[in-house]
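With one protein chain removed, the remaining protein chains of the complex are shown where they sit.
And then chain A:
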Amino acid sequence: MTPNTAKVSGDPYEVLCAFLKKESGLIIDAQKRYLVESKMQPIIRREGLNGFHGLVDILINNKSAPLAKEVVETMTINETYFFRDKVPFDKFSQVVLPKLIETRPAYKTIRIWSAACSSGQEPYSLAMILDQMKAQLGGRRVEIIATDLSEAILAKAREGLYSQFEVQRGLPTPFLLRYFDQKGDKWQIKESLRSQVQFRRLNLLGDYNAIGNVDVIFCRNVLIYFDNAGKREVLAKMRRNLANDGFLMLGASESVLGTSTEFVADPMHRMVLSPADANLGAARRPAVAAPATPAALRAAILAG
């Protein structure tokens, strides 16, 4: 690749930040410059580019779509670990799930969406909790849909293969023994648990129709990367996908105060939010189509 820096005007760091915002909604402040540069250095070296200028030139001039995608994915991957922050998982098992079991008929599938799931630790933690609570679920079906912007990180999540360090951060040893197989110096989530999570690529600034209606959304430590307009957009769209009596789980330090009126926090459980218009009925919000299943598609075709 031939370096060409002539077309980049202004601070390339700022140009890159504008590019990332446009492509993914990601907001990066000036203090993160070192982080951005250190994440981009391996790409710059591998491609033999003329530093930051060279990389930005390729991005803004659409010279390499795969490289642009890689840059966005590299910057949007979050470090995560099993049962991260612990408390939201307490709330899920002690408050949210009992409420859903109480209010949903046994035949109704409970649908949980892990938005921005990164390498899969969050949806797999949820799958472990659900397995632990099998008796309370009384045979109810539960679907876990996990989405992320990055194809690369979704591939890792689907494989469910983690290093020794990754499985020791947050995961209790009895869970390691129960839900993982040892593969050399790595640990892989057992197939029975992996098959419970559907991983899909999704840009949170894009269309959520493929997700369908859900009962719980885990959207933790994601909104912090959006500006206010981006946050409002994401929350408004999530509201349309969430059941009227559903729950939105935010990160421990996150809040919708001053950003959105779509949700209200439970005064007893800060990071558990409910739709603000829940009591006004479903008529207030546009319906979201249920995801098409092969059986539904077949029935539709047969019906003409």
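One rule holds in what follows: a residue touches a chain if its C-beta (ideal position, glycine included) is under 8 Å from a C-beta of that chain, and two chains touch if they have at least 3 such contacts; residues count from 1.
Convention: contacts and distances are computed from a predicted model.
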Choose one: "ABC transporter ATP-binding protein", "NADH dehydrogenase", "Cytochrome c domain-containing protein" or "Two-component system, chemotaxis family, response regulator CheY". The correct choice is the protein name in UniProt for the chain not shown.
-> "Two-component system, chemotaxis family, response regulator CheY"
Of A:Q41, A:Q94, A:S195 or A:S253, the one touching the omitted chain in the full complex = A:Q94
Selected from A:F52, A:F175 or A:F263 as touching the chain missing from the view | A:F175
Absent-chain interface residues of chain A come out as 83, 86-87, 89-90, 92-94, 129, 132-133, 164-165, 168-170, 172-177, 182, 185
